[in-house]
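The structure's right below; bear with me while I get my questions together.
For this depiction, one protein chain was excluded, whereas all remaining protein chains were kept in their positions.
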Amino acid sequence: MDNNDRKSFEKERYLLNDLLVQYSNKTTKRFFSLDTQAYEGGALDKKTKEMLGMVASLVLRCDDCIKYHLIQCHNLGVSDKEIEEVVAIGLIVGGSITIPHIRRAVSFWDGLGEDK
Amino acid sequence: MDNNDRKSFEKERYLLNDLLVQYSNKTTKRFFSLDTQAYEGGALDKKTKEMLGMVASLVLRCDDCIKYHLIQCHNLGVSDKEIEEVVAIGLIVGGSITIPHIRRAVSFWDGLGEDK
Amino acid sequence: MDNNDRKSFEKERYLLNDLLVQYSNKTTKRFFSLDTQAYEGGALDKKTKEMLGMVASLVLRCDDCIKYHLIQCHNLGVSDKEIEEVVAIGLIVGGSITIPHIRRAVSFWDGLGEDK
Amino acid sequence: MDNNDRKSFEKERYLLNDLLVQYSNKTTKRFFSLDTQAYEGGALDKKTKEMLGMVASLVLRCDDCIKYHLIQCHNLGVSDKEIEEVVAIGLIVGGSITIPHIRRAVSFWDGLGEDK
Amino acid sequence: MDNNDRKSFEKERYLLNDLLVQYSNKTTKRFFSLDTQAYEGGALDKKTKEMLGMVASLVLRCDDCIKYHLIQCHNLGVSDKEIEEVVAIGLIVGGSITIPHIRRAVSFWDGLGEDK
Partner (left out) sequence: MDNNDRKSFEKERYLLNDLLVQYSNKTTKRFFSLDTQAYEGGALDKKTKEMLGMVASLVLRCDDCIKYHLIQCHNLGVSDKEIEEVVAIGLIVGGSITIPHIRRAVSFWDGLGEDK
């Protein structure tokens, strides 16, 4: 299944999440709610937290995680310039091995803008 | 080539393994036989070893390795509950970055059950 | 601080854990209790789960995590032969880059036996 | 050489940086100036960028990189609560394998506060 | 988009690079030129450097990076036997987790030969 644009990405997640819940025990389910909780606004606002999630996903090179955080960043009004700076830090920290992921990230981000 | 179900996964492996052997030197070929040997029953039984291979593949986030070990686990009678507990440990050790791989893993595992 | 034997390892953990709790927010504290929960006996027994934690720590190359799981394995009666097989799988999956960690792991494991 | 507090950490860096420059070719030297440039204020302020560097270092589990960014965060006035939230995101994304690094990070961070 | 042969791989790169440049700030653009510079002949010749890039990409398990360096190696006259030895070292260092990437690498390499 291809998930290179927001619609297909979210459809795939939706379809697979049903199975994910079905095969999740108590520990796994509690982890999922912690995962949501970690990005709620606190001393740092949600926007900053989503950019933290984005750079962490980039240096760990997980395309789906990158796409997820890009959608959140887009919803929270992160600008093109801000994403470029998050990407630059991820690239410097993680090196050229992140470039193929950055290529796919900017393509996905560009598509998010076109949805507007 | 898509390899999201057992049949296409095994077909792809079969096709690519021919080339793999053709471009393998002595060191590489010996590694492959060690790789097989490591999972043979000993002080630990094969089932435990395949679950060890599964959790190692999950935290290192290699989809094809996960699928391979899921097939072995399935063949050896690992239950849904057992896989869920292996997945929970992989998720706790490896963090949310493993979630997209878990999503694909449970989808593949679910398909294995339907083959029965 | 050196932590190459059980006593100094556990002393360091004890000292640092105080600070860890002091600087942990709700999300972090909940993660810690999930981390404990994941290794409780269920469909898989505790011994199997600690070996899963051990191999995951080995392929991710975290010395302190390896030591922690080796202590748990030791407490639960995992034998030398079983540890050797867990290590062999970690080595095959993770490659020669794990060898320095294995060197330190067997040294720590050997020390655990001498405590008896 | 131990580098668990700011003074010894900065002394070690100072001593080793001389050798580092001596064995750096043009590419390496240019990388170092890019590395500095990436954290300069722009669309995102320096404080946000240092927190991005911190979370990236945490999920990639590099103690020295974590210490470096903690010093920068401290200099820029990042609060305890903010660090705790950065750490919580790193822990959720990177999993329990990051815990030993978090233990050392909060100990180092605590020491920075005592310097004041 | 599938990129399993040279033509489709290079087409995808070409298409995405336009977006990549559009969303690259000064730091990112400078990194790209450093990335090119690092592989220019010096004390080590270009061929050796591309093999270094290849083994680094293999142990870090980045398919697109592997493909890129395989194309460069092919252009510079690296032989099948030489690639097999680079692959063997990557496999030994990185372990069985690299095998799916090696499978795809040799398939791509084999295709490069057929272009001649």
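Letters A, B, C, D and E mark the chains as written, and numbering starts fresh at 1 in each.
Everything that follows uses one rule, which is that a residue touches a chain if its C-beta (ideal position, glycine included) is under 8 Å from a C-beta of that chain, and two chains touch if they have at least 3 such contacts.
Here the structure is a predicted model, which means the values were calculated and not measured.
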item	value
Chain A residues touching the omitted chain (full complex)	59, 91-98
Those residues of chain B which, in the complete complex, touch the missing chain	25-27, 30-31, 34, 37-38, 42
In chain E, positions touching the absent partner	34-35, 38-39, 42-44, 48-49, 51-53, 55-60, 65, 79, 81-82, 84-86, 88-90, 92-94
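Everything below uses one rule, namely that only the chains that are shown with their structure count from here on.
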item	value
Chain pair equivalent in interface to B-D, over half of contacts matched, among C-E, B-E or A-E	C-E
Where chain A and chain C are represented by their mean Cα positions, the distance between them in whole Å	31
For chain C paired with chain E, centre-to-centre distance based on mean C-alpha positions, whole Å	36
Interchain centroid distance [CA atoms averaged], chain B/chain C, Å	23
Contacts with two or more other chains, residues of chain A listed in rising order	25, 27, 31, 34-35, 38, 42, 56-57, 60, 65, 81, 84-85, 88, 92
